[in-house]
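Rather than the whole complex, this shows some of its chains in their spots.
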Amino acid sequence: MIIAKVIGNIWATRKDEKLNGFKFLVVKQCNTQTDNQFVAADMIGAGIGDTVLITKGSSARNSLENTNIPIDAVIVGIIDSLEVDEGLLK
Amino acid sequence: MIIAKVIGNIWATRKDEKLNGFKFLVVKQCNTQTDNQFVAADMIGAGIGDTVLITKGSSARNSLENTNIPIDAVIVGIIDSLEVDEGLLK
């Protein structure tokens, strides 16, 4: 899974009907040199500024009641705390 | 999902029969340093210059009536507006 920051909202009126009712948030992956921004469906009630846990690919759809939805990234958790041993980053 | 700009059209007469009837557009991912251009099937009626929402991988096929098609990227929405907190981009 990916650690990301919720950085914004997105609206799309003309979209696949199966996406109706879902809330989509713009997120930016943390701890990576390449600027990786993408969109994830929010199932947890996350908001802008939250650090979140995101599942991607086919596994993401297991967080949805109906897995036949064209969604490939889902916010599955809001991260309370993160503890990293800086010594191991070199 | 990925935010991308529709930048062009593509034509391929000699192709897998299962792809007949689909419209394919050339898209370029937004908000990323690496130049990421690829092709997506358009199910929404997007056009050149539109900013679109794209689902990739096996999840993309859930936007198709028949999921047994060799398509791995589908335009699932045309983005009306996008609001990003610039402060969170650093």
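For clarity, chains are labelled A and B in written order, and residue numbers in each chain start from 1.
Just so we're on the same page, contacts are C-beta pairs under 8 Å (C-beta built on N, C-alpha and C of every residue); 3 or more make two chains touch, one makes a residue touch a chain.
These figures come from a predicted structure and were not determined experimentally.
Counting all copies of the one sequence in the full complex of this file gives 5, of which 2 are shown in place.
Note that in this section only the chains that are shown with their structure count from here on.
Chain A and chain B have CA centres that are 19 Å apart. Across the complex, chain B is touched by residues 5-16, 18-19, 24, 26, 28, 34-40, 48-49, 57-58, 60-61, 68-73 of chain A. On the chain B side of its complex with chain A, the touching residues are 1-3, 30-34, 43-45, 53, 55-63, 74, 76-85, 88-89.
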